[in-house]
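Rest of the complex left out; these chains stay put.
A, B, C and D are the chain letters, set down in written order, and residue numbers restart from 1 in every chain.
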Amino acid sequence: MNDLSGPPHHQVERLVRQALSEDLATAGDLTTNAIFGADDQSAGRIVARQDGRIAGIETALAVFSMLAGEVRTIVEIPDGHDAVAGAVVAEVEGSTRAILTGERTCLNLLGHMCGIATATRDVVALTAGTNARIVDTRKTTPGLRAFEKYAVRCGGGSNHRFGLHDAVMIKDNHIAAAGSIGEAVAAARANIGHMVKIEVEVDRIDQIEDALDAGADVILLDNMTPAELTQAVSTINGRAVTEASGGITLETIADVAASGVDVISMGALTHSSARLDVALDM
Amino acid sequence: MNDLSGPPHHQVERLVRQALSEDLATAGDLTTNAIFGADDQSAGRIVARQDGRIAGIETALAVFSMLAGEVRTIVEIPDGHDAVAGAVVAEVEGSTRAILTGERTCLNLLGHMCGIATATRDVVALTAGTNARIVDTRKTTPGLRAFEKYAVRCGGGSNHRFGLHDAVMIKDNHIAAAGSIGEAVAAARANIGHMVKIEVEVDRIDQIEDALDAGADVILLDNMTPAELTQAVSTINGRAVTEASGGITLETIADVAASGVDVISMGALTHSSARLDVALDM
Amino acid sequence: MNDLSGPPHHQVERLVRQALSEDLATAGDLTTNAIFGADDQSAGRIVARQDGRIAGIETALAVFSMLAGEVRTIVEIPDGHDAVAGAVVAEVEGSTRAILTGERTCLNLLGHMCGIATATRDVVALTAGTNARIVDTRKTTPGLRAFEKYAVRCGGGSNHRFGLHDAVMIKDNHIAAAGSIGEAVAAARANIGHMVKIEVEVDRIDQIEDALDAGADVILLDNMTPAELTQAVSTINGRAVTEASGGITLETIADVAASGVDVISMGALTHSSARLDVALDM
Amino acid sequence: MNDLSGPPHHQVERLVRQALSEDLATAGDLTTNAIFGADDQSAGRIVARQDGRIAGIETALAVFSMLAGEVRTIVEIPDGHDAVAGAVVAEVEGSTRAILTGERTCLNLLGHMCGIATATRDVVALTAGTNARIVDTRKTTPGLRAFEKYAVRCGGGSNHRFGLHDAVMIKDNHIAAAGSIGEAVAAARANIGHMVKIEVEVDRIDQIEDALDAGADVILLDNMTPAELTQAVSTINGRAVTEASGGITLETIADVAASGVDVISMGALTHSSARLDVALDM
């Protein structure tokens, strides 16, 4: 695997600044400022309290560089690697005020991203031995898309489109408005660039040929049983990428993957993963 | 109950703008713009797919007013009320482009906030008949604190402090640095205003008298069993507000509440609630 | 053709606010405020002084809604349509202060976007009768990408990728680092989602088979003569989309298009088009 | 006294950027750029021209780090300490362009904050020997609340609530709407968290028992004479914190403090303090 690459730097700056702003408002950290002096120094360790997959450690540590005091940091377990319960993910050393003031924001970022990465890792494991890639959706937390999609990659998953802006997804409303799958795809193709892929959502096997005729790059097989998926994959026979979506759970995913689909998308990775328990021990 | 009051308007604007920005980037909604015309009109209904507590419907509908086309909206189930599966939460009518472009952002906001409100509601129900208030923590998603804390209120919970800026919480690191609970509280009191409450975290019964002597307004009883909590409440005997925190689950919460504590705080309300399934039916 | 859809609303707000901010700073419009009263009303017409293709009229009129006084506007020639010299593109009526203060910002936006649309229209005309689509590049003015790429669409062109974020383009540096075209494409495919297209740049005919073998969706034929392009198109024979790029001028473009390439990209559309002369007549 | 802690870093960045932006706009410092070269170096001293209390020196020096050229700074008199007329508060050395361009913004920040700190110091001195704390109000300059409240702390005062968000203050309008003091406090308590204090404003002695019965944490005694205040303090007798407010001047404050009130709030500290005269000598 190549080195993972985190969210663009301007996104990190924006999110961390916003997070600190809501925690500090105008008054700052009343408790820490009252009890610790400006020159007090401390060292601490960011520790995983549960087994999990690390994601977002660089983003989480960026919190400290946005506070006034100097804090030096060392990453022990980089993104995309697993931590066992008790493992030290990173070490921090420097201004006590900065460390304590940034602690919660740092852990909120890290716990949230590791939670998604860990859930993704576990889903990926359930589909081992198949060709199916696990991907996210656009069901992300507002303001955190770059971070949550990156966490999915850290968990071994892949990304679906990042937004409405980078790929076409034709659903029933679009088809109804255009008149048919063919007309919808044609309208899309006429208005988008040559670097944009087109996915068509179908919920019945008999729509597949229309989608293929229209030249869909990807066919989303919506809410189909493993048996239906197997049939759909057979029908498509490599003429388009196949994606299973809708109603897939930890119980059904192995069967879904065994159907031979290329891609399985799960909104729950980003919208319903519990955070990983992480802590800062001084 | 008084009318709930949502997050400050400037917070709504900021979050919605950010959410739309990450979904639309520079290219906008490729699919919708290709297939629907500027004057196309549609009507839709935002529907709960699961039973749950509504939170954030006004925030979610604000998405449409930040897109170019005009969309009229009617709230059917306001924040703080319950929806059964299938219930119409709101109706939208107007520019098809605006409705379809805003759909996912609207639902992401609503589903996230309803998920928290619903989880809170369910926890509150488990403590019915006791005096314990269910409150959140600072373990919120970065950038969404105002929204998640409001969702907790919609679920019948209350809010702990909003950040480091509006109340003092003295934990073990602070006590160690100050030398004792008494010295830590004294340092805090000397540096904060008279409108700020002071909470002291204790993890042993024998620390309680020190905290009371120091004049703590609230005592956080950390990681105590229901039996220990009962003893602590009895010891404190109304001399301070009591808060139970740490390791509380759906299984233990009724016993925790029965101990007589005033407040029970649960980070999981905001950091690990699954979203409520909501959809926009055209 | 479907209705064109302009840049996302948050982009319009950002650009117009920035443009007004640099023109008004803290002091505002010294001249207009000194000579006209707050209640003075005027009417004016935005007029094309040259033949050209209209782009950005809605964006340009948004200037007035961001100033304090009320201004009503009517579009006479919408985006994507041609204006002859002297034609009225839009009418404005309302606060004299707002009209005069916004005039230059409005015209700067409109003239810039119409300039690009007109240049695109003229290039498209030169390739009439061929299948070649005219597309832009990432050589846009910083801060104006959404606007310039939209102007290209208004001119009858199409858009190449919008940025580094929505498609893969493998160039010589990437190939050298990866070791071969095949390895570069494989590395890309392993790290990107299934909705992302991959384009490979080749500058010699003998690289084409490698690119096809690697599964490139699009092959960029860099700096080739029309004769080489014809040979390349024949070699590729529909197995990938073909794009000609590099050194293409108004003199050579008809021959380039006649080679049978699918796409011709020209940076000059966005980085070197002269503005269209537009004016506001009171 | 513990080390003072300045406004949160993101507030400093925001205010300094805004201040430089309004001074430089798009053209920058016309005079300095015309006369000094990019490599010219200078040294200067920030000097107090009047006796006063220092506040904001770190904030003021942050101006130089936001300009392009490098400037090294040394603080000689930190916040919270007194400077006599002629004293050197800080030394700066580095890029002449940066020093001269930042000079006025630096001094505007410093003079404003020192003015408030000095006025606070002088009021605090008038109440020496009493238990009364001098506090500010929400009557601050828009955009500078964090800075002005910090300056009050530098002057030896304390802070009242930072905004509408961190404490409850029940005034006559609220009481009238709720029906009584008791109902107003009950409504507040039902809707706020357990970490929020409640203050009730009374303007007659006979309202005090209602406020105490309602459980007010703090009672604001509005526009009372020293004699009335003495009576009120006696009535309350430690059952709530007492705050005197309204119409208090330098002439009356000693008598007000002698009444035994815990807190005296004065809006004039932040809204009407003259700046301290500070200068930058090269």
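One rule holds in what follows: a contact is a pair of C-beta atoms (placed from the backbone, for glycine too) under 8 Å apart; a residue touches a chain by one contact, two chains touch by 3 or more.
This is a predicted model, so every value here is computed, not measured.
Here 4 copies sit in place, and the number of copies making up the whole complex of this structure is 6.
Assume only the chains that are shown with their structure count from here on.
Interface of chain A with chain D: the two copies contact each other largely through different residue positions, with under half of all numbers used appearing on both sides. Farthest chain from chain D (centres taken as the mean of C-alpha atoms): C. For chain pairs C-D and B-C, the one joined by more C-beta pairs in contact is B-C.
With centres defined as mean CA coordinates, chain C is found 44 Å away from chain B.
Inter-chain spacing, taken between the CA centroids of chain C and chain D, is 51 Å. Residues of chain A in contact with two or more other chains: 24-29, 33-35, 162, 165-167, 187, 190-192, 196. Interface residues of chain B facing chain A in the complex, by the touch rule stated above, are 14-16, 18-19, 22-36, 40, 96, 100-101, 104-105, 107-109, 111-112, 115, 138-146, 162-170, 173-174, 177-178, 184, 187-188, 190-192, 196, 268, 271-272, 274-275, 282.
Chain contact summary for the complex, chain A toward chain C: residues 1-2, 133, 135, 153, 158-162, 165-167, 187, 190-197, 199, 217-218, 241, 243, 262-263.
For chain B in complex with chain C, the touching residues are 17, 20-21, 24-29, 33-35, 37-39, 66-68, 97.
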